[in-house]
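Encoded as structure tokens, here's the structure I'll be asking about.
Note that one protein chain of the assembly has been removed; the remaining protein chains are unaltered in position.
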Amino acid sequence: MSLQAELIGPSNLSITGVDSIDAAGPGAITFIRSGRFAARWADSHASAAVVTRGISVGGHDPTKRALLIVDNADLAMVSLLKLFSPPRTRYAPGVHPTAIVDRSATIGQGAHVGPHCVVGADAVIGDGTVLVSNVHVGAEVSVGAISTLHPGVVILERCSIGSACILWPNVVIGADGFGYVPAADRRGLIKVPHIGHVVVGDGVEIGANSCIDRGKFGPTTIGAGTKIDNHVQIGHNVQVGRSCIICGVVGIGGSAIIGDGVTVAGHVGISDGITVGAGATIAAKAGVISDVPPGETWFGTPAGPHKEQMRNFAALRKLSDHMRKLKKLEKAALQSGLLAKEDLDD
Amino acid sequence: MSLQAELIGPSNLSITGVDSIDAAGPGAITFIRSGRFAARWADSHASAAVVTRGISVGGHDPTKRALLIVDNADLAMVSLLKLFSPPRTRYAPGVHPTAIVDRSATIGQGAHVGPHCVVGADAVIGDGTVLVSNVHVGAEVSVGAISTLHPGVVILERCSIGSACILWPNVVIGADGFGYVPAADRRGLIKVPHIGHVVVGDGVEIGANSCIDRGKFGPTTIGAGTKIDNHVQIGHNVQVGRSCIICGVVGIGGSAIIGDGVTVAGHVGISDGITVGAGATIAAKAGVISDVPPGETWFGTPAGPHKEQMRNFAALRKLSDHMRKLKKLEKAALQSGLLAKEDLDD
Partner (left out) sequence: MSLQAELIGPSNLSITGVDSIDAAGPGAITFIRSGRFAARWADSHASAAVVTRGISVGGHDPTKRALLIVDNADLAMVSLLKLFSPPRTRYAPGVHPTAIVDRSATIGQGAHVGPHCVVGADAVIGDGTVLVSNVHVGAEVSVGAISTLHPGVVILERCSIGSACILWPNVVIGADGFGYVPAADRRGLIKVPHIGHVVVGDGVEIGANSCIDRGKFGPTTIGAGTKIDNHVQIGHNVQVGRSCIICGVVGIGGSAIIGDGVTVAGHVGISDGITVGAGATIAAKAGVISDVPPGETWFGTPAGPHKEQMRNFAALRKLSDHMRKLKKLEKAALQSGLLAKEDLDD
């Protein structure tokens, strides 16, 4: 492995692991991606650090410790973490004797179907794909190649998952969307059948306990390369673009359209039918009830452009003081005759 | 099937599927339930549409395409979706050889207990009910007739589920409520035993990964016909009424009382012990910390009546501008002697 780094310090240090700048001990290498990290280098016990070029690092003694200057410390970190990864559990090819696989299902070359998995009729599991254990793959489901379905994952009928996907434990794909119509007599609710499905693109990662509902008609779609965190709920017929980042505990209402490269921060809610333009960012905790233009950052509930909202929230912090002053002004205006009592009561 | 529709257009069109107005191609039938949809009819490639009576649809050529005018396009859609549904997976009656069923349990006629399910002592599974796979039914649990428990559903001891219920994957019924008492020496927390249970009425649907905790004493109850979306958390001893709609990522605190026909939108939190009156609506993202009268719509955190809150939120959007003007007024009032500095500092 080569990091293509410029070295400031000894070239013969023995590095035995990777850790954060505060927790690292001798023998560890760490990362300096901003001035905030650089300021902690002097007190760190790490033996080496990978530093993004252009960050000035104080308190460095090049006779004792090493800095490796790279274009991007975050990318270098990915390489180093791979180097120091403990071996992941290996799953041998084949179908475990306790797995129940329908005779009409197709299991790819080198695929692993682990203990207590269930694979339904006409399902297709791609080459090299791993179903760890207790995974349920319904009828007519297809899963691409070299994907990993962790324990407890459930994919219901007719949904499809791409190649090189990772579904963390207890992910649920293809439950019915949440749709009801009041009965004609207004007493009770009638369930809307959901005859659609879910299509998850290649290279998608879906966090533990997240759910993607099937379409009412047609698919709910997740674009290639999109990353979804834990506890995310995606409603029926939502269209999520490519390379989006959707953080934890987010809920996206039915038929919403999320453009390519959108970032949705934690605990955000997006209403049914909303469009979020490509490259937009929705800040944490926002409740989005109107369309978001491409590239903008929105915040708050109801959400609006971030800058404007932050200014208003800052004003909100002083609101009770301001209101006290407003009352004083009113009183003075009334006393001086500038304003008549009737004017205020209009 | 009869939709009892008035036809505007040819009567001999061949319809092969159902789709949304934008995605539909030739051969598909779609739905027009509002002016918003009607405006898209001219550009749609659908061959036919079901239209709620009274909606005016422009750009319709009755020599080429058909409109079916009905009382309620949403209800007609339910019928059409059923007609065009692909067959759902069929579950043959009987207990799968890999299921572990206690000898004292009762399995109803025509019920399906699928692969890797576990059914505990004295449990009762109703006629025609389906446990798909990997379902855990604890001791003394009862499940009514023709209910479906999807893969990964867990029902713990002594809880009961009604007939015609649908529990989506990984639903958890009957975990202990979240209750602790500080120890007498204030060091640490003592767990409150939860000796109650959960009672889910008939016709209830519970979304994937949702949880309903057991009562501290007595039951947590979900009224008949209530629909619960994915990722919903319902605390100990909550009483949810009949025909409620509870959307995704909602949390309801212990001992709250939710009346009949209440709608709770996405990401709402309702505090412990709160009462929400029958027919009330809680708008998305609200945090409810006081009782909500029947029939009202509430919004915001802390939540209040919707209209009032929306007006205030609209004002909030312009708050920093207003505050700038307030400062100008103060300054002018001070300069003119209308107000003395001491007045403002009171």
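Per-chain numbering from 1; labels A and B assigned in written order.
Methods note: contacts are C-beta pairs under 8 Å (C-beta built on N, C-alpha and C of every residue); 3 or more make two chains touch, one makes a residue touch a chain.
This one's a predicted model, so the numbers in the text were calculated from it and none came from an experiment.
Considering the whole complex, which of A:H194, A:R214 or A:K285 touches the chain not shown?
A:K285
Pick out which of B:S85, B:Q109 or B:S336 touches the chain that's been left out of the picture.
Only one listed residue reaches the unshown chain, and that is B:S336.
Among B:G17, B:G108 or B:G304, exactly one should touch the missing chain; which is it?
Here the residue in touch with the unshown chain is B:G304.
Looking at the full complex, which residue from A:L13, A:A121 or A:L326 touches the chain that isn't shown here?
Of the candidates A:L13, A:A121 or A:L326, A:L326 is in touch with the missing chain.
Going by the touch rule given at the top, which residues of chain B touch the chain that is not shown?
98, 100, 116, 118, 120-121, 134, 136, 138-139, 152, 154, 156-158, 170, 172, 175-176, 178, 180-181, 184, 187-195, 209, 211, 213, 216-218, 231, 233, 235, 237, 249, 251, 253, 255, 267, 269, 271, 287, 289, 301-302, 304, 308-309, 311-312, 314-316, 318-319, 322, 325-326, 328-329, 332-333, 336, 338
Which positions on chain A touch the chain that was left off?
Touch set of chain A with respect to the missing chain: 17-20, 23, 71-72, 74-75, 77-78, 81-82, 84-86, 88-89, 96, 98, 114-116, 132-134, 150-152, 166, 168-170, 203, 205, 207-209, 225, 227, 229-231, 243, 245, 247-249, 266-267, 284-285, 300-301, 313, 316-320, 322-323, 326, 329-330, 333, 338-339, 343-344, 346.
Note that only the chains that are shown with their structure count from here on.
Counting only Cα atoms for the centres, state how far chain A is from chain B in Å.
Roughly 23 Å separates the two chain centres.
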